[in-house]
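What you see is the complex with one protein chain gone and the rest in place.
Up next, chain A:
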């Protein structure tokens, strides 16, 4: 590289001018320059001389001082290439761990932008410094990577007639593969570039970790977020502090996408009946929530999390979710509604789900056998009776799907009642007694851990 600049002193001056136009100080530019190119090629005094005695006076070349200094780079394609070469050399230093802030002190590009798409970050800076229409991105990109890969011939010419493969020229399956990695926000931006891309993008499956709708007296909001994998790290966006109507509208515009696949749909209705009466607009929104989830297609939701004052909403929301795709139901609820849950137990969505988790709220007032088809469940009961353990032995322990459950109990469990059915415990651990219940014709057994407040059962080998 040193030889290149020794043999082409004019290109060296172009690079210095490029540094000057970026408003980098002599010190900033000189340190970077010496690290990239051998120290002795330009002395600091010469550097200062160019900066203060020539560039500041508007002179690029003392032998040809007629041209305005700002035009020097714009009008000379080789000078522009020399600047790109200079940026590519700097980027190589960034790859070796030098700080991007040190290399481009006045650039607006973040470290993340430079790392994820270096040529575009350099290009933005290049246009800002030299002029907006000075070069097309594709040409800049071509030279940047050519230099980065060690080809320093500035005078070779691109074959512009050659067929260039672009995104829109790619086969459909390739386009699908590319769009699959884009998060919802980048997809919306891509679909805004043209109608044909909009149609294409909207037709692609979209996997998203979480969609949250919160409605309460004080603040309502919608957020899309969290990560399924690294692809989605940028996808967190939220609309907070809006009215219940705005939140519902925003929520509906997202959930209506038939290609959306959610890991988790979270709905939080932080309102009691007596509050609702004081906030009629909120009551209205909650009353139309059921309708807002109804489309001609089922919603692809793996897990529904519902926090609400009564158990009413579950019977309204569940029928909109795709049976079989829905695996987990998690609930926080305080006011049991016997009839609405009876409707829930009849739904295909409930019957085909694999996991039920009761997080907090009022006790589960319905017969426990409605939970026995789940692989896993947790629930809160008023009391745990002899009848409960008998029924478990009869039904739950015969289920081939069942893996584990936790039953929390408000009243203290009578251990001697349990022992009547399970026999003598195997061992004790703190306040808990541990029983084993063998599974017939199998090497497996259920380990049952009971203390005064909870029963845990787990299938083991």
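FYI, a residue touches a chain if its C-beta (ideal position, glycine included) is under 8 Å from a C-beta of that chain, and two chains touch if they have at least 3 such contacts; residues count from 1.
Throughout what follows, contacts and distances are computed from a predicted model.
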Open item on the list: As a check of understanding, state which of "F-box At5g07610-like", "Mitochondrial import inner membrane translocase subunit", "Vacuolar protein sorting-associated protein 17" or "Skp1-related protein" is the UniProt name of the chain not shown.
Closed with: "Skp1-related protein"
- [ ] Pick out which of A:94, A:190 or A:292 touches the chain that's been left out of the picture.
- [x] A:190
Open item on the list: Touch as defined at the start, partner being the missing chain; which of A:182, A:213 or A:389 qualifies?
Closed with: A:182
Task: For chain A, residues in touch with the removed chain - done: 113, 116-117, 119-120, 137-138, 141-142, 144-146, 148-149, 164-171, 173-174, 177-182, 186, 189-190, 192-197, 205, 207, 228-231, 234, 261
